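The complex appears here without one of its protein chains, the remainder shown in place.
Going in written order, the chains are labelled A, B and C, and every chain counts its residues from 1.
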Amino acid sequence: MSTKSPISPTVRVQSEDFDPGLEGQRLTAGRKDVGALVSFTGLCRDESGRLSALELEHYPGMAEAELTRIAEEACRRWPLTGLTVIHRFGKITPGNNIVLVIAASSHRRASFEAADFLMDYLKTRAPFWKKEHLASGQDDGWVKAKNADDEAMKRWT
Amino acid sequence: MSTKSPISPTVRVQSEDFDPGLEGQRLTAGRKDVGALVSFTGLCRDESGRLSALELEHYPGMAEAELTRIAEEACRRWPLTGLTVIHRFGKITPGNNIVLVIAASSHRRASFEAADFLMDYLKTRAPFWKKEHLASGQDDGWVKAKNADDEAMKRWT
Amino acid sequence: MNIRYFAWVREKVGIEEETLDLPDSVKTVADLIALLKTIDDRHAAAFEEEEAIRVALDQMHVEHDEVLGTATEAAFFPPMTGG
Partner (left out) sequence: MNIRYFAWVREKVGIEEETLDLPDSVKTVADLIALLKTIDDRHAAAFEEEEAIRVALDQMHVEHDEVLGTATEAAFFPPMTGG
(Lines give C-alpha, C1' and ligand atoms only; values in the text may rest on other atoms or scores of the structure.)
Protein backbone atom coordinates (compact mmCIF):
# COMPACT_ATOMS: atom_id res chain seq x y z
CA MET A 1 0.00 0.00 0.00
CA SER A 2 2.84 2.40 -0.73
CA THR A 3 2.51 3.92 -4.21
CA LYS A 4 0.33 6.98 -4.66
CA SER A 5 -3.38 6.47 -5.32
CA PRO A 6 -4.21 7.45 -8.94
CA ILE A 7 -7.44 9.22 -7.89
CA SER A 8 -8.66 10.61 -4.56
CA PRO A 9 -11.53 8.60 -3.14
CA THR A 10 -14.24 10.31 -1.10
CA VAL A 11 -14.42 8.88 2.43
CA ARG A 12 -16.89 10.00 5.07
CA VAL A 13 -17.68 8.73 8.57
CA GLN A 14 -20.86 10.31 9.89
CA SER A 15 -23.94 9.81 12.06
CA GLU A 16 -26.27 11.39 9.48
CA ASP A 17 -27.94 9.38 6.74
CA PHE A 18 -26.63 9.49 3.16
CA ASP A 19 -28.34 9.51 -0.26
CA PRO A 20 -27.03 6.72 -2.53
CA GLY A 21 -28.60 8.28 -5.64
CA LEU A 22 -27.02 11.69 -4.99
CA GLU A 23 -23.61 10.17 -4.27
CA GLY A 24 -23.81 8.23 -7.55
CA GLN A 25 -24.68 11.40 -9.47
CA ARG A 26 -21.62 13.11 -8.01
CA LEU A 27 -19.38 10.46 -9.61
CA THR A 28 -20.91 10.88 -13.09
CA ALA A 29 -21.99 14.55 -13.32
CA GLY A 30 -20.37 16.36 -16.24
CA ARG A 31 -18.30 13.32 -17.22
CA LYS A 32 -18.31 11.30 -20.43
CA ASP A 33 -15.77 8.66 -19.43
CA VAL A 34 -17.81 6.72 -16.84
CA GLY A 35 -19.33 3.57 -18.31
CA ALA A 36 -20.17 1.65 -15.15
CA LEU A 37 -21.25 2.52 -11.64
CA VAL A 38 -21.61 -0.15 -8.98
CA SER A 39 -23.20 0.91 -5.73
CA PHE A 40 -23.46 -1.17 -2.56
CA THR A 41 -25.78 -0.05 0.23
CA GLY A 42 -25.76 -1.95 3.52
CA LEU A 43 -28.88 -1.55 5.65
CA CYS A 44 -29.94 -2.47 9.18
CA ARG A 45 -32.28 -5.48 9.25
CA ASP A 46 -34.59 -6.42 12.12
CA GLU A 47 -33.78 -10.13 11.68
CA SER A 48 -37.43 -11.22 11.67
CA GLY A 49 -38.33 -8.88 14.52
CA ARG A 50 -35.45 -9.87 16.84
CA LEU A 51 -33.68 -6.49 16.71
CA SER A 52 -34.97 -3.03 17.56
CA ALA A 53 -31.73 -1.28 16.53
CA LEU A 54 -28.00 -1.55 15.98
CA GLU A 55 -25.58 0.73 17.82
CA LEU A 56 -22.43 1.35 15.79
CA GLU A 57 -19.35 2.28 17.78
CA HIS A 58 -16.31 3.50 15.89
CA TYR A 59 -12.74 4.67 16.48
CA PRO A 60 -12.82 8.33 15.39
CA GLY A 61 -9.83 9.24 13.29
CA MET A 62 -8.76 5.69 12.64
CA ALA A 63 -12.12 4.86 10.98
CA GLU A 64 -11.55 7.56 8.35
CA ALA A 65 -7.84 6.70 8.05
CA GLU A 66 -8.42 2.96 7.57
CA LEU A 67 -11.31 3.44 5.10
CA THR A 68 -9.07 5.80 3.14
CA ARG A 69 -6.26 3.24 3.10
CA ILE A 70 -8.63 0.54 1.79
CA ALA A 71 -10.16 2.91 -0.76
CA GLU A 72 -6.76 4.02 -2.05
CA GLU A 73 -5.70 0.38 -2.38
CA ALA A 74 -8.81 -0.22 -4.54
CA CYS A 75 -7.88 2.79 -6.69
CA ARG A 76 -4.46 1.25 -7.27
CA ARG A 77 -5.85 -2.19 -8.11
CA TRP A 78 -8.57 -1.12 -10.56
CA PRO A 79 -8.75 1.71 -13.12
CA LEU A 80 -11.51 3.64 -11.36
CA THR A 81 -12.78 7.08 -12.34
CA GLY A 82 -14.29 7.64 -8.89
CA LEU A 83 -14.83 5.94 -5.54
CA THR A 84 -17.01 6.91 -2.58
CA VAL A 85 -17.16 5.22 0.83
CA ILE A 86 -19.52 6.39 3.56
CA HIS A 87 -19.97 4.62 6.91
CA ARG A 88 -22.42 5.75 9.58
CA PHE A 89 -22.04 5.44 13.34
CA GLY A 90 -24.48 5.70 16.26
CA LYS A 91 -27.90 4.11 16.68
CA ILE A 92 -29.46 2.85 13.46
CA THR A 93 -32.92 1.29 13.31
CA PRO A 94 -34.08 -1.44 10.89
CA GLY A 95 -34.69 -0.23 7.36
CA ASN A 96 -32.03 2.46 7.60
CA ASN A 97 -28.68 2.80 5.84
CA ILE A 98 -25.37 1.79 7.45
CA VAL A 99 -22.74 1.84 4.73
CA LEU A 100 -22.35 2.96 1.12
CA VAL A 101 -19.66 2.06 -1.41
CA ILE A 102 -19.81 3.34 -4.99
CA ALA A 103 -17.17 2.47 -7.58
CA ALA A 104 -17.17 4.18 -10.99
CA SER A 105 -15.09 3.08 -13.95
CA SER A 106 -15.04 2.97 -17.74
CA HIS A 107 -15.71 -0.74 -17.55
CA ARG A 108 -18.15 -2.96 -15.70
CA ARG A 109 -15.74 -5.58 -14.32
CA ALA A 110 -13.55 -3.00 -12.54
CA SER A 111 -16.56 -1.37 -10.85
CA PHE A 112 -17.99 -4.68 -9.63
CA GLU A 113 -14.68 -6.00 -8.33
CA ALA A 114 -13.67 -2.75 -6.63
CA ALA A 115 -16.99 -2.45 -4.77
CA ASP A 116 -16.84 -6.12 -3.74
CA PHE A 117 -13.22 -5.76 -2.56
CA LEU A 118 -14.06 -2.60 -0.59
CA MET A 119 -16.84 -4.33 1.31
CA ASP A 120 -14.72 -7.40 2.10
CA TYR A 121 -11.84 -5.29 3.44
CA LEU A 122 -14.08 -2.84 5.23
CA LYS A 123 -15.85 -5.62 7.13
CA THR A 124 -12.64 -7.00 8.61
CA ARG A 125 -10.38 -3.90 8.85
CA ALA A 126 -12.47 -0.76 9.41
CA PRO A 127 -12.76 -0.03 13.16
CA PHE A 128 -16.52 -0.25 13.66
CA TRP A 129 -18.36 -2.50 16.11
CA LYS A 130 -22.06 -3.35 16.15
CA LYS A 131 -24.06 -3.76 19.32
CA GLU A 132 -27.52 -5.25 19.07
CA HIS A 133 -30.55 -3.73 20.76
CA LEU A 134 -33.11 -6.49 21.13
CA ALA A 135 -36.83 -5.99 20.53
CA SER A 136 -37.51 -8.23 23.56
CA GLY A 137 -35.77 -5.75 25.85
CA GLN A 138 -33.39 -8.53 26.98
CA ASP A 139 -29.66 -8.01 27.35
CA ASP A 140 -27.96 -6.36 24.42
CA GLY A 141 -24.84 -7.95 23.00
CA TRP A 142 -21.98 -7.26 20.66
CA VAL A 143 -22.18 -8.79 17.20
CA LYS A 144 -19.54 -11.50 16.78
CA ALA A 145 -17.11 -11.26 13.87
CA LYS A 146 -17.66 -13.92 11.23
CA ASN A 147 -14.93 -16.27 10.07
CA ALA A 148 -16.63 -16.09 6.65
CA ASP A 149 -15.66 -12.40 6.46
CA ASP A 150 -12.00 -13.22 7.03
CA GLU A 151 -12.20 -15.91 4.36
CA ALA A 152 -13.89 -13.52 1.94
CA MET A 153 -11.04 -11.03 2.34
CA LYS A 154 -8.51 -13.68 1.37
CA ARG A 155 -10.05 -13.85 -2.11
CA TRP A 156 -8.14 -10.67 -2.94
CA THR A 157 -4.63 -11.65 -1.91
CA MET B 1 -35.74 -22.09 -16.20
CA SER B 2 -38.96 -23.90 -15.39
CA THR B 3 -39.86 -23.56 -11.70
CA LYS B 4 -41.79 -20.51 -10.55
CA SER B 5 -39.84 -17.39 -9.63
CA PRO B 6 -40.05 -16.82 -5.82
CA ILE B 7 -40.51 -13.05 -6.26
CA SER B 8 -41.66 -10.90 -9.17
CA PRO B 9 -38.85 -8.81 -10.59
CA THR B 10 -39.57 -5.36 -12.04
CA VAL B 11 -38.55 -5.19 -15.70
CA ARG B 12 -38.90 -2.07 -17.88
CA VAL B 13 -37.79 -1.29 -21.43
CA GLN B 14 -38.14 2.41 -22.15
CA SER B 15 -36.72 5.38 -24.04
CA GLU B 16 -36.96 7.72 -21.02
CA ASP B 17 -34.19 8.06 -18.46
CA PHE B 18 -34.41 6.35 -15.06
CA ASP B 19 -33.43 7.38 -11.53
CA PRO B 20 -31.16 4.78 -9.87
CA GLY B 21 -31.64 6.33 -6.41
CA LEU B 22 -35.43 6.27 -6.68
CA GLU B 23 -35.45 2.68 -7.98
CA GLY B 24 -33.27 1.64 -5.04
CA GLN B 25 -35.63 3.32 -2.57
CA ARG B 26 -38.54 1.38 -4.07
CA LEU B 27 -36.82 -1.89 -3.13
CA THR B 28 -36.24 -0.90 0.49
CA ALA B 29 -39.16 1.42 1.40
CA GLY B 30 -41.14 0.18 4.39
CA ARG B 31 -39.07 -3.01 4.67
CA LYS B 32 -36.88 -4.26 7.50
CA ASP B 33 -35.55 -7.43 5.85
CA VAL B 34 -33.27 -5.85 3.23
CA GLY B 35 -29.64 -5.87 4.33
CA ALA B 36 -27.88 -5.32 1.03
CA LEU B 37 -28.64 -3.46 -2.17
CA VAL B 38 -26.31 -3.72 -5.16
CA SER B 39 -26.99 -1.37 -8.02
CA PHE B 40 -25.32 -1.41 -11.42
CA THR B 41 -25.73 1.56 -13.76
CA GLY B 42 -24.34 1.35 -17.30
CA LEU B 43 -23.73 4.69 -18.99
CA CYS B 44 -22.83 5.87 -22.50
CA ARG B 45 -19.16 6.92 -22.82
CA ASP B 46 -17.71 9.12 -25.55
CA GLU B 47 -14.58 6.90 -25.79
CA SER B 48 -12.15 9.83 -25.56
CA GLY B 49 -14.23 11.99 -27.89
CA ARG B 50 -14.72 9.35 -30.61
CA LEU B 51 -18.49 8.96 -30.13
CA SER B 52 -21.24 11.56 -30.30
CA ALA B 53 -24.00 9.08 -29.36
CA LEU B 54 -25.15 5.48 -29.26
CA GLU B 55 -28.36 4.40 -30.94
CA LEU B 56 -29.96 1.43 -29.20
CA GLU B 57 -32.22 -0.74 -31.32
CA HIS B 58 -34.33 -3.36 -29.59
CA TYR B 59 -36.84 -6.10 -30.34
CA PRO B 60 -40.04 -4.82 -28.70
CA GLY B 61 -41.82 -7.54 -26.77
CA MET B 62 -38.92 -9.95 -26.81
CA ALA B 63 -36.69 -7.45 -24.98
CA GLU B 64 -39.12 -7.37 -22.04
CA ALA B 65 -39.72 -11.13 -22.24
CA GLU B 66 -36.03 -12.06 -22.31
CA LEU B 67 -35.09 -9.62 -19.51
CA THR B 68 -37.92 -11.10 -17.45
CA ARG B 69 -36.66 -14.65 -18.09
CA ILE B 70 -33.13 -13.66 -17.00
CA ALA B 71 -34.44 -11.77 -13.95
CA GLU B 72 -36.63 -14.70 -12.87
CA GLU B 73 -33.68 -17.06 -13.22
CA ALA B 74 -31.68 -14.76 -10.88
CA CYS B 75 -34.59 -14.84 -8.39
CA ARG B 76 -34.46 -18.65 -8.42
CA ARG B 77 -30.68 -18.79 -7.98
CA TRP B 78 -30.33 -16.27 -5.14
CA PRO B 79 -32.60 -15.47 -2.15
CA LEU B 80 -33.47 -11.93 -3.30
CA THR B 81 -36.02 -9.64 -1.66
CA GLY B 82 -36.29 -7.51 -4.81
CA LEU B 83 -34.87 -7.13 -8.30
CA THR B 84 -35.22 -4.31 -10.83
CA VAL B 85 -33.97 -4.29 -14.42
CA ILE B 86 -34.43 -1.25 -16.69
CA HIS B 87 -32.99 -0.98 -20.21
CA ARG B 88 -33.32 2.09 -22.40
CA PHE B 89 -33.58 2.23 -26.20
CA GLY B 90 -33.20 5.02 -28.75
CA LYS B 91 -30.45 7.63 -29.07
CA ILE B 92 -28.33 8.06 -25.94
CA THR B 93 -25.55 10.63 -25.67
CA PRO B 94 -22.34 10.30 -23.61
CA GLY B 95 -22.84 10.76 -19.89
CA ASN B 96 -26.37 9.37 -19.97
CA ASN B 97 -27.80 6.15 -18.55
CA ILE B 98 -28.32 3.00 -20.62
CA VAL B 99 -29.11 0.19 -18.21
CA LEU B 100 -29.92 -0.32 -14.52
CA VAL B 101 -29.88 -3.51 -12.45
CA ILE B 102 -30.63 -3.45 -8.72
CA ALA B 103 -30.59 -6.58 -6.59
CA ALA B 104 -31.80 -6.48 -2.98
CA SER B 105 -31.28 -9.25 -0.46
CA SER B 106 -30.82 -9.92 3.22
CA HIS B 107 -27.18 -10.65 2.53
CA ARG B 108 -24.39 -8.98 0.61
CA ARG B 109 -23.08 -11.94 -1.40
CA ALA B 110 -26.47 -12.71 -2.97
CA SER B 111 -26.95 -9.08 -4.06
CA PHE B 112 -23.50 -8.82 -5.62
CA GLU B 113 -23.72 -12.12 -7.45
CA ALA B 114 -27.27 -11.60 -8.72
CA ALA B 115 -26.44 -8.14 -10.16
CA ASP B 116 -23.25 -9.48 -11.75
CA PHE B 117 -25.11 -12.49 -13.24
CA LEU B 118 -27.88 -10.25 -14.57
CA MET B 119 -25.43 -8.05 -16.44
CA ASP B 120 -23.52 -11.00 -17.92
CA TYR B 121 -26.69 -12.64 -19.19
CA LEU B 122 -28.29 -9.40 -20.33
CA LYS B 123 -25.23 -8.52 -22.48
CA THR B 124 -25.40 -11.74 -24.46
CA ARG B 125 -29.11 -12.63 -24.43
CA ALA B 126 -31.24 -9.46 -24.28
CA PRO B 127 -32.19 -8.35 -27.82
CA PHE B 128 -30.57 -4.91 -27.95
CA TRP B 129 -28.06 -3.69 -30.53
CA LYS B 130 -25.85 -0.61 -30.32
CA LYS B 131 -24.99 1.57 -33.30
CA GLU B 132 -22.26 4.15 -32.90
CA HIS B 133 -22.66 7.74 -34.03
CA LEU B 134 -19.16 9.12 -34.55
CA ALA B 135 -18.10 12.62 -33.51
CA SER B 136 -16.12 12.90 -36.77
CA GLY B 137 -19.33 12.56 -38.79
CA GLN B 138 -17.83 9.54 -40.57
CA ASP B 139 -19.80 6.37 -41.27
CA ASP B 140 -21.65 4.98 -38.30
CA GLY B 141 -21.25 1.31 -37.47
CA TRP B 142 -22.78 -1.44 -35.38
CA VAL B 143 -20.93 -2.36 -32.20
CA LYS B 144 -19.43 -5.85 -32.47
CA ALA B 145 -20.29 -8.42 -29.81
CA LYS B 146 -17.35 -9.31 -27.59
CA ASN B 147 -16.16 -12.88 -27.09
CA ALA B 148 -15.32 -11.78 -23.54
CA ASP B 149 -19.03 -11.32 -22.87
CA ASP B 150 -19.78 -14.90 -23.93
CA GLU B 151 -16.94 -16.12 -21.74
CA ALA B 152 -18.22 -14.05 -18.78
CA MET B 153 -21.63 -15.67 -19.09
CA LYS B 154 -20.10 -19.13 -18.82
CA ARG B 155 -18.99 -18.31 -15.26
CA TRP B 156 -22.54 -19.00 -14.13
CA THR B 157 -23.12 -22.43 -15.69
CA MET C 1 -45.20 -16.66 -40.94
CA ASN C 2 -44.16 -13.20 -39.81
CA ILE C 3 -40.42 -12.61 -40.33
CA ARG C 4 -38.61 -9.79 -38.53
CA TYR C 5 -35.10 -8.39 -38.94
CA PHE C 6 -33.00 -6.31 -36.59
CA ALA C 7 -29.78 -4.24 -36.61
CA TRP C 8 -27.45 -4.96 -39.55
CA VAL C 9 -29.55 -7.91 -40.71
CA ARG C 10 -32.46 -5.46 -41.10
CA GLU C 11 -30.27 -2.95 -42.91
CA LYS C 12 -28.95 -5.56 -45.34
CA VAL C 13 -32.36 -7.07 -46.09
CA GLY C 14 -33.73 -3.54 -46.46
CA ILE C 15 -37.03 -4.19 -44.67
CA GLU C 16 -38.11 -4.54 -41.02
CA GLU C 17 -40.55 -7.36 -41.49
CA GLU C 18 -42.40 -9.43 -44.05
CA THR C 19 -44.99 -12.20 -44.07
CA LEU C 20 -44.34 -15.43 -45.93
CA ASP C 21 -46.40 -18.55 -46.66
CA LEU C 22 -44.02 -21.39 -46.00
CA PRO C 23 -44.09 -24.59 -48.08
CA ASP C 24 -44.38 -27.80 -46.07
CA SER C 25 -40.77 -28.64 -46.92
CA VAL C 26 -39.55 -25.80 -44.67
CA LYS C 27 -39.41 -27.50 -41.27
CA THR C 28 -36.47 -25.94 -39.40
CA VAL C 29 -34.88 -22.53 -38.92
CA ALA C 30 -32.09 -23.63 -41.29
CA ASP C 31 -34.68 -24.52 -43.94
CA LEU C 32 -36.25 -21.08 -43.49
CA ILE C 33 -32.89 -19.33 -43.90
CA ALA C 34 -32.24 -21.33 -47.10
CA LEU C 35 -35.62 -20.17 -48.42
CA LEU C 36 -35.04 -16.53 -47.44
CA LYS C 37 -31.69 -16.49 -49.30
CA THR C 38 -33.53 -17.27 -52.55
CA ILE C 39 -35.84 -14.23 -52.33
CA ASP C 40 -33.39 -11.67 -53.75
CA ASP C 41 -29.78 -10.42 -53.65
CA ARG C 42 -30.33 -8.39 -50.49
CA HIS C 43 -31.66 -11.38 -48.55
CA ALA C 44 -28.80 -13.49 -49.92
CA ALA C 45 -26.27 -10.86 -48.77
CA ALA C 46 -27.88 -10.54 -45.33
CA PHE C 47 -27.61 -14.27 -44.70
CA GLU C 48 -24.19 -14.70 -46.33
CA GLU C 49 -22.49 -15.32 -42.97
CA GLU C 50 -25.29 -17.58 -41.92
CA GLU C 51 -23.67 -18.93 -38.75
CA ALA C 52 -23.23 -15.37 -37.36
CA ILE C 53 -26.98 -14.81 -37.33
CA ARG C 54 -29.08 -15.40 -34.22
CA VAL C 55 -32.67 -16.51 -34.33
CA ALA C 56 -35.75 -16.20 -32.15
CA LEU C 57 -39.00 -18.09 -32.62
CA ASP C 58 -42.00 -16.43 -30.97
CA GLN C 59 -39.52 -14.22 -29.07
CA MET C 60 -37.45 -17.06 -27.61
CA HIS C 61 -33.82 -17.71 -28.57
CA VAL C 62 -33.37 -20.93 -30.59
CA GLU C 63 -30.61 -22.67 -32.53
CA HIS C 64 -30.60 -23.05 -36.31
CA ASP C 65 -31.65 -26.70 -36.10
CA GLU C 66 -34.83 -25.85 -34.16
CA VAL C 67 -38.09 -27.03 -35.69
CA LEU C 68 -40.45 -24.15 -36.60
CA GLY C 69 -43.46 -26.09 -35.32
CA THR C 70 -46.38 -23.80 -34.50
CA ALA C 71 -44.32 -20.63 -34.22
CA THR C 72 -45.95 -17.61 -35.88
CA GLU C 73 -42.99 -15.23 -35.73
CA ALA C 74 -39.31 -15.71 -36.59
CA ALA C 75 -36.69 -13.00 -36.00
CA PHE C 76 -33.16 -12.78 -37.35
CA PHE C 77 -30.47 -10.53 -35.86
CA PRO C 78 -26.73 -10.25 -35.10
CA PRO C 79 -25.23 -11.18 -31.70
CA MET C 80 -26.63 -8.82 -29.11
CA THR C 81 -24.73 -5.79 -27.79
CA GLY C 82 -26.98 -4.27 -25.14
CA GLY C 83 -26.14 -3.43 -21.56
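Quick notes
Just so we're on the same page, contacts are C-beta pairs under 8 Å (C-beta built on N, C-alpha and C of every residue); 3 or more make two chains touch, one makes a residue touch a chain.
Bear in mind that the values here come from a model prediction, so they are computed numbers and not experimental data.
In the whole complex the chain that is left out makes contact with A. Contact with the undisplayed chain is limited, among A:R45, A:H87 or A:R108, to A:H87. Even with one chain removed from view, subunit A keeps its contact list with that chain: residues 42, 56-59, 61-62, 65-66, 87, 98-99, 119, 122-131, 142-145.
Note that in this section only the chains that are shown with their structure count from here on.
With steps allowed only between chains in touch, the distance from subunit B over to subunit C comes to 1. Work out the mean CA point of subunit B and of subunit C, and you get 26 Å between them. Subunit A and subunit B have Cα centroids separated by 23 Å. Centres computed as Cα averages put subunit A at a distance of 48 Å from subunit C. In subunit A, 108 are the positions where the chain touches two or more neighbouring chains simultaneously. Residue positions of subunit C touching 2 or more other chains: 83.
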